[in-house]
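This structure is in structure tokens; I'll ask about it shortly.
Not every chain is included here, but those present sit where they belong.
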Amino acid sequence: MQLIVNGAEIPEVSARNVAELLRELGYVEHAGETPPHLAVAVNRELVRRAEYAAHELSADDEVEVLAPMAGG
Amino acid sequence: MSEEMITTSWTLAGKTLSSRLLLGTARYPSPAALAASVRASGTGVVTVSLRRETGGGGDGRRFFDFLRQLDVAILPNTAGCRSAKEAVTTAMMAREVFDTPWIKLEVIGDDFTLQPDPFGLVDAAQILVRDGFEVFPYMTDDLVVAQRLVEVGCKILMPWGAPIGSGRGLANPEALRAFRLRFPEQTLVVDAGIGRPSHAAQAMELGFDGVLLNTAVAVAHDPVKMAGAFGEAVRAGRHGFEAGMMATRVKAEASTPVVGAPFRGHLRVD
């Protein structure tokens, strides 16, 4: 399954939900971790931490994984 | 007396603060300089942003931990968003990360001036207020847009002084003066365009409740000292406003009284 993560196409993703995706892409070590500094949106809708495992991914979903940065 | 003044507190969106300066966290030479600037400024609120995090990258986590140790309130922004939809999603993601309903709402409408888009701004504000956010809208000095924002539930308004990062100060002070007159109940913060401490003082003298700035501190030769300077300037301007400033006069008026001046023509006393 191909996804677009942070604007880049990732051609072969095996993760079926957000929790697995975060582990597959190295954001966490174990599926199920919910790092407090991350926020995830799929197709421009927030996915809350509690829903990482429940939120299933579809091909061509656009995923944003954001974290804090300096800002004005 | 002056010590008491310095510790006078105010309330921003329900939070009690001692300083009326809000400080951005971008463009500092180092995290250490940022941390020292925050402390030197006396601010109780810093703005931050959200950006794409790489898997395995730890930048975001480090900055997240860094922010926590600053021990100040976090005001996340939606910088870079160009539509109401983007801004709303970013706001929701920011709430997830920072666990705060506060959001500095930016919806940019023009690349040259980084001017906020009044249409997208009102739309996004309406959605966010309904969803429980405390919206800090970054806006122009347009009174009608401000009225709309108030109508959709904003209690805070943040008109710009001048385009972001321009450092020009208050491009249209009369427009800001009208803001204060028109919105006596709202919390008013000048956001963007401030380049010098005197600009910040001037904004406060107009009766604004606070000033938000970033570049003027971050790119100074000595950001930490500049942060302190802005902290003082905001206090100076606020105290000036509270103390009731003199009216401007066209004609000069001696401060030293003229009665009893020596060497003047003499009166005959019999």
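A and B are the chain letters, set down in written order, and residue numbers restart from 1 in every chain.
In this section, a residue touches a chain if its C-beta (ideal position, glycine included) is under 8 Å from a C-beta of that chain, and two chains touch if they have at least 3 such contacts.
This one's a predicted model, so the numbers in the text were calculated from it and none came from an experiment.
Visitor: Need the per-label copy counts for the whole complex here, not just what's displayed.
Guide: Listing the labels with their copy numbers over the full complex gives A x4, B x4.
Throughout what follows, only the chains that are shown with their structure count from here on.
Visitor: Approximately how many whole Å separate the CA-defined centres of subunit A and subunit B?
Guide: 34
Visitor: How about subunit A: which of its residues touch subunit B in the complex?
Guide: Interface residues on subunit A, with respect to subunit B: 6-7, 22, 25-27, 35-41, 44-46, 48-49, 64-72.
Visitor: Under the touch definition given earlier, write down the residues of subunit B that touch subunit A in their complex.
Guide: 24-28, 34, 47-56, 59-61, 63-65, 67, 76-77, 79, 85-86, 89-90, 92-94, 96-98, 164, 214-215
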